[in-house]
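Part of the complex only, each chain left as placed.
So that you can tell them apart, the chains are marked A and B in the order they are listed, and the count of residues begins at 1 in each.
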């Protein structure tokens, strides 16, 4: 295989039609806030545990960036509160301790994080028809990260597109279509199933060596809007990527700059994990020739939160 | 069984002797920064995955507290950056999103978090003999939370002491001894093994209803220093508790106010998880009559960090 053929960019009408056709509103009840997580059942989790062979653990998260860069212009904050020079600052004789503070804009560019279903709106509506008014300045009252309170564990499947396609990485703004996803499945011998946490690798980690990492100038590869019905058909429960799942800087579709975020989160109720680190897991999977594993994502229980920085961990 | 008999409080000399006798410094090489995590092998992880039966997932973390209380005088920060009222504030036509910020003092009282091995010092030394000078105001350079970068997954064992002992909860400042731990093992039919993530339940969640939750006035139950050799003998890899593993306000031992933190983290190299939420997991385990499960703790990859807030998740 010599590269990636992108389908032609969709029109706004195309995306609108996909938005209508793939909607999961009402599918799990009018009060549902879990969206496609309804597909990630105990049975899925149990079966996923059965995938474990060697017990090797691999992180799919980046080190939390704390200095500004092209990829992370607004990095996280890591402040030491008491270091070795003040280890006795607690006022308890003999008790010597260090302390620190960590904080971040949850959705910060370049930060590995999960999007809750209240993160995105289409014309003022969230998943399952809820109003944007329910995301208040004091916190969201529905569709929050608390729907992930017990963690997201299940079968992770990595479609490492560069490896599958025999290319180094995907050019910025590549919009991967269904045929490419299915070609990758075939090449890797991995088939996406209902309840999966699907992880799409575009080779971003490898590109870092080249310096072409500006998400808006160099661009990131992502999925074409035509993949949305496919994601629904397959029953994907969670979608992650080393980019942001959408191509950047984007295909220029009026009102639908990022269809995977817009239709995926709002219409399907599909949580997204952005900015995953896929170098290590790609190598690990290639080594054993299997692209499935037990994957756990454990966001903090932030009441009212719109997402969370995470460190997804696979066990192979 | 009618209650918990605490062994008499140890003297400073007793703890000093335990500190000397249980030291793991050098055990895994002079450069080791992983401490007892060396015991949590791929084999442990693989075996732990085999414990999964129903696939039910249960969180062992509290909701992140964001308002001051007796249990959490310095709570975490959750700030909305763009809510529904400003969902179009991104400057990209059609792109409607909310964003928030979350941050916290990692070791904040009442916050479910893990302690890295650079969190504690004894007389200016960290685990494996490193100097407190290596924990700088710009971040620690050794023994950091990055040793947990691939997550901590393995066999979790819950010793739910109130359930095992047939009491409602343990009084504040109770120092649980080895005989009680072993009695709980017998009562629950659970035996702690090498590489385990051991979780000690003292009934703190249940006590909340009573209002007796001030960690320093009402106190928390924890382990007696005599448990340290036992923890080493058993090969416990990670120790967690619904309290802080040490009794509070403490037993008044000169220079050793919190021996589990001091000896455990510095001497044994044993990561601690404080302030776990054990009500749900206790009920779940009681329901199935099994006190072991696959447990995953996935701290953020904070370079230089002394710990991390976490949401530990069990799969039963």
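One rule holds for everything that comes next: a contact is a pair of C-beta atoms (placed from the backbone, for glycine too) under 8 Å apart; a residue touches a chain by one contact, two chains touch by 3 or more.
A quick note: this is a predicted structure, and the numbers were derived from the prediction, not measured.
Asker: With 2 identical chains placed here, what is the total number of copies in the full complex of this structure file?
Answerer: Of the complex's copies, 2 are shown; altogether there are 4.
Just so we're on the same page, only the chains that are shown with their structure count from here on.
Asker: How many angstrom between the C-alpha centroids of chain B and chain A?
Answerer: 28
Asker: Applying the document's contact rule, which stretches of chain A touch chain B when the two form their complex?
Answerer: It is residues 41-50, 52-59, 61-64, 66, 77-78, 80-81, 83-85, 87, 92-107, 118-124, 131-140, 146, 149-151, 153, 254-258, 261-262, 294, 296-313, 315 of chain A that touch chain B.
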